[in-house]
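Omission of a single protein chain aside, the complex is shown with its protein chains in their original locations.
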Amino acid sequence: MVDTKTITVTVNNEEYTSTVNVRKNLIDYLREDLGLTGSHVGCEHGVCGACTLDMNGQTVRSCLILAVQADGMEITTIEGLPSEGIAEELKKSFAKNNALQCGYCTPGMLSSALEYLNNGGRANKEEIRRHISGNYCRCTGYQAIVEAIYDVAENGVSK
Amino acid sequence: MKSSAFQYELPEDLSSALKLLNSNDLDILPLAGGQSLMPMMNFRVAQPDILIDLNKIDSLKNITIEGDYVRIGSMVRYCELEQSEIIQKHFPLIIHVIPYIAHSAIRNRGTLGGSVSLADPAAEMPSVLITLNASIELSSSNSTRSVNAEDFFKGIFETVRKSNELVTSINIPVSSMPKKFGFYEVTRRHGDYAIAGAVVTSDNGQDNFNDTRVVLFAVSTKPMRVPKSEAALNGNNFNNQDSINEAIDAVTGNSFERDLHNDETTKETLAKVSLKRAIGGLNG
Partner (left out) sequence: MTGPKFSFDKPGKYIGQPTERPDTRRLLKGRGKFVDDIQLPRMLHAAFLRSPVAHAKIKSIDTSIAENIKGVVKILKGTDFIGIVEPYVGVLSHLAGLRSAPQMPLAVDTVRWQGEPVVMVIANSRAIAEDAASEIILDLEDLPAATNTEKALDKDEPVIHSEFDSNLAWERTVDVGNVDEVYARDDVVTVEKQFLFGRHTGVTLEARATIANYDPSENQLDIYYSGQAPHMMQFIYAKHLDIPEENVRVTAHDVGGAFGIKVHTYGDEIATAAAAKLMERPIKFLADRYESFMSDIHARDHVINSKMTVSKDGKILALEYDDLTGIGPFSMYPRTSAIEANQVLNLTGGPYTIPNYRANAKVVFQNKNMMCQYRAVGHPIAMALCDGLLEEAAAAINLDSVELRKRNLIPDDTYPTTSTTGMKLDDLSHQKALSKLIEMMDYEKLKKENADLKKQGMYRGIGFCSMIEVTNPSPMFYGIGGAPIASQDGATIRLDAGGGIHVASSVTEQGQGTNAVLAQVAADVFGVDMDRVQVTTGDTKTTPYGGGTWASRGAGIGGEAVYLAAEALKDQVLDVAGVMLQSKPEDLNIDNGHVIDNLSKEKRMSLADLARTVYYRGNELPSDMSPELIATRHFRVTDTPFVFTNGAMAAHVELDIETGIVKILNFWAVEDCGRVINPMLVDEQIRGGVVQGIGHALYEECLYSDDGQLLNTTLADYLVPMATEMPEIHVGHIETPTKTSVLGAKGAGEAGTGGAPACIINAVNDILRPLGVTNYQIPMTPNRLLDTLRSAKI
């Protein structure tokens, strides 16, 4: 039984129409069908946060959503983060603070961090830590990530 | 792991969903937020033949006041509960507890109906709903019934829901919101399912416990209401240490369930600590 369905999804401001196997997760669709390999898979059970991305303005675990459920949705992955404004500032801050080592957690971290900053998150390290507590990073020890987010929360978008 | 193959249905209204659920004896599962079901499918622990996605059924997504109770559609997500003015006004306890559930990306999808249907003994909401005297509305294609939250949960991942029924709403009497509530849970990491937790409510504006409810979670196969603790507290002053101690002692004697990391003794210890701290944190 191969059940397929045709969906139309807007990813990083581009519209795609695809026929997908209904059992395919959103993350696998993005990576395999659209070649957007910037989002990563770390567990497939919703815990590690590596696959976190933005769907219709909210962070979601893309391993826990079926591709067919993204029909009609707008998705932003790490590849589609704007090269200006808060997202760009955050990326610069990640580089400056060495907030990534292997970079495998980075797409999910950026997504969670952006959610924090876009919702008016303050320059408060404890609150930042709580907000990213669903994103696992094995490499960094978290401190650099927290500092990278903190710097942006404190300084906003520099000119 | 990838989920096994299934047939996918996306009904746009409740009656079609209920019809699908009724259609035959295959393994049919409703999909709500997917934050528990999808991991189980990705692990092939759940292998439904048919998946009925409830996400297009708008009638399950509302929070409304209907007479003397608040009706929360089963597909209302945690993030929506948190934003709802009705919930903020009537049930600050729910608002207080939501941040303890998982992480924001999970709460952006997970639903109250899903949590209730799943009946994870470590989940927060089932216990909260018991203290709020909520009832769970269950519908099948030919009937609708309402079950008191306390009677709804049967065991680990087990409820009174029949396989042809959906949880359609969670109904909470407006009058249920206690004047005072306390909540405490023990977790090793922020956002984890609790190792033990307690919700305490008391319906009184004055100085004494009254109509107290004590529910422990994550320590047994289902939310554990502790009538003896409630009795010990009722009628006594909020600061009466003796009655509080009595209430905590009354936790002993219940049957506790171990988990992978914690044995029954630890569960009992932590249940008592949770209760003590929930009472200690009783708000004004």
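The chains carry the letters A and B, assigned in the order they are written, with residues numbered from 1 in each.
Here is the rule we use: contacts are C-beta pairs under 8 Å (C-beta built on N, C-alpha and C of every residue); 3 or more make two chains touch, one makes a residue touch a chain.
All values derive from a computational prediction rather than experimental measurement.
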Footprint left on subunit A by the chain that the document does not show: 21, 23-24, 31-32, 35-45, 47-48, 50, 77-79, 91, 94-96, 98, 100-107, 110, 125-126, 128-130, 132-146
Absent-chain interface as seen on subunit B, which is shown: 1-5, 39, 43-44, 186, 188-193, 195, 260-263, 265-266, 269-270, 273, 276
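The working rule: only the chains that are shown with their structure count from here on.
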Whole-Å separation of chain centres (CA-atom averages), subunit A against subunit B: 29
Subunit A - residues contacting subunit B, complex: 1-3, 5, 22-23, 25, 28, 44-47, 49, 52, 58-61, 63-66, 68-69, 111-112, 115, 130-131, 133-134
Complex interface listing, subunit B residues touching subunit A: 1-8, 10, 34-35, 38-39, 42-43, 51, 53, 55, 79, 102-106, 108-109, 189-191
